[in-house]
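Here it is, the structure, as structure tokens.
Note that one protein chain is taken out, while the other chains of the complex remain in position.
Take a look at chain A:
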Amino acid sequence: MAKNLAGDILTVGGKALTSRLFLGTGKFANNRLIPEVVSASGSQVITVAVRRIDPEYKEENIVDYIPDTCIVMPNTSGARNAEEAVRIARLARAAGCGNWIKIEVISDNRYLLPDNIETIKATEILAAEGFVVLPYMSPDLMAAKRLAAAGAAAVMPLGAPIGTNRGLKTKEMVKILIEEVSLPVIVDAGIGRPSEAAEAMEMGAAAVLVNTAVATAYNPVAMAAAFGLAVAAGRKAYLAGPGAVQGYAAASSPLTGFLHE
């Protein structure tokens, strides 16, 4: 059945979002590009590594380039275990970055795959402290359920390893999370092209987070706009309820037609 197209709002941590594209900021050639990229994409949630936030150095402080209309979602990039993630999250809150936190716990420097177990631990602690916790994770159903139980506001499974632009390699697993987990499922990492973002949205993902694909594009601003459109298109298609996929052309002489004679 087609879902309601009007008033399609994503609510995370009590905030109502009309854009379902989240943007990362780590790889741009110049922070000055960020406002333009954000505006071209229509994105309302921008993630920033706490490790890069420097309130003392105005000219280079990445947060100062994020438009006021956006939600800053600091991330714990660089954390190798729950304890470090918790410390980094608290630093972010102390620096005035609000109470959203994207947990990234990575103890594998070769592929940058998230550590679900440490991520669950950090989520429990930070959710209890009042943070809106959005954990980056490997798409594993049981881990996602535990994150939900721990108080996460959404789950953010990877589509492919960070920075690879390889697309939705984990599609089957992400689909299961979408079906089985009550929280918004935000595909984070790996999405390289707008078509892949659209595909994730068509599948029913609540949102998509993109960084490398935009930051390393030849024209980041144009690519950000393309992602904005693709995410909106994919969402619309999901809400419209795509027709069933037919393996064969509908037969003009049905095999069971005689039953009606």
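Following the convention adopted for this analysis, contacts are C-beta pairs under 8 Å (C-beta built on N, C-alpha and C of every residue); 3 or more make two chains touch, one makes a residue touch a chain; residues count from 1.
Just so we're on the same page, contacts and distances are computed from a predicted model.
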Protein name as given in UniProt for the chain not displayed, "Adenylosuccinate synthetase", "2-oxoisovalerate dehydrogenase subunit beta", "2-iminoacetate synthase" or "Sulfate ABC transporter substrate-binding protein": "2-iminoacetate synthase"
Selected from A:R52, A:K145, A:K171 or A:K236 as touching the chain missing from the view: A:R52
Candidate in contact with the missing chain, chosen from A:L112, A:A148 or A:L229: A:L112
Absent-chain interface as seen on chain A, which is shown: 26-31, 50-54, 57, 59-60, 78, 80, 84, 87-88, 91, 106-110, 112, 163-165, 212, 215-216
